[in-house]
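Below is one structure, written out as structure tokens; comments come after it.
Here the complex is missing a single protein chain, while all its other protein chains stay put.
Going by the order they are written in, the chains are A, B and C; count residues from 1 in each one.
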């Protein structure tokens, strides 16, 4: 559930593979002003050191399901930013 | 090479699976008057007890290669009469 | 040797074909089922025209290896098999999984179509039948296990073989 500051919402962001190495961490909590979308969270990541190297439209998953940049956040979600898959 | 009687040729006939059970043996030497074909050898088999149950055109192999009923025999060959295959 | 009277170990076939440059391995395992045409099967006996079966298996493997870029391992069991045991096993390794799958499929289809091997099914009711020798529609002489045999039915061997080839496509 939202916490941090009153009037903001919080999402837990997970980074994997090359993205985690590019930004230097694999997990961060972001506080955003509502209404907020996946795209807003991405903008915040891009402002961090190394964040400019994220592609314009990375694959994202919200609570384990694929989500587009305009998916809205209500707070408390797990948002994963997924590099191109290379399993198998 | 031909042996048995002068003027005849000999082939070794092998039977498998249901054909061996039908005729009661799995190997026989046949002496045939030249010129002789695979079909002539089959006729001889059909005259034996149980031989009437061989199909009209069984699959045959002459020295390990598939052969038709009109393939000629020169003597000394191994002629195999093959029931419908059911390997695998 | 492609025919064996010992149990087949799939992992050892994989080890034969797999290499650091051939990373994709497709396999097929055909095992003895407990039923056939609505009847309960107790066990199988496979017999072969061994020299021709070995030669035909070698030809099939060579065809697959030259047609696709791959390495093929193939074994067919002979003798008595219990339910669940592997009758045939194939492992095909390639640097591309496409080719491994296609070649593996080719090998099993050709083995069934071309290799002189015969399957005799022993049923729970004591009857015995040479598979393909008249099939389910053929006459089955029931009686003392191991001595009985089904009739060859109305179809010739050649007809049955071409039927099988048609079915497998």
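We adopt the following convention: contacts are C-beta pairs under 8 Å (C-beta built on N, C-alpha and C of every residue); 3 or more make two chains touch, one makes a residue touch a chain.
Predicted model only: the values in this text are computed from it and were never measured.
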{"item": "Touch partners, limited to displayed chains, of the chain removed from view", "value": "A, C"}
{"item": "Sole residue of C:16, C:55 or C:83 that reaches the chain not shown, by the stated touch rule", "value": "C:83"}
{"item": "Positions on chain A where the hidden chain makes contact", "value": "14, 16-19, 21-22, 53-59, 61, 64, 80, 82-88"}
{"item": "Interface with the unshown chain - residue positions in chain C", "value": "9-11, 14, 18-21, 23-35, 83-84, 95, 97, 100-101, 104-105, 108"}
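We adopt the following convention: only the chains that are shown with their structure count from here on.
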{"item": "Chain A and chain B, separation of their C-alpha mean positions in angstrom", "value": "78"}
{"item": "Distance from the mean Cα position of chain C to that of chain B, given in whole angstrom", "value": "25"}
{"item": "Chain A and chain C, separation of their C-alpha mean positions in angstrom", "value": "54"}
{"item": "Interface hub residues of chain C, defined as touching at least two other chains", "value": "none"}
{"item": "Per-residue multi-chain contacts in chain B, two or more chains", "value": "none"}
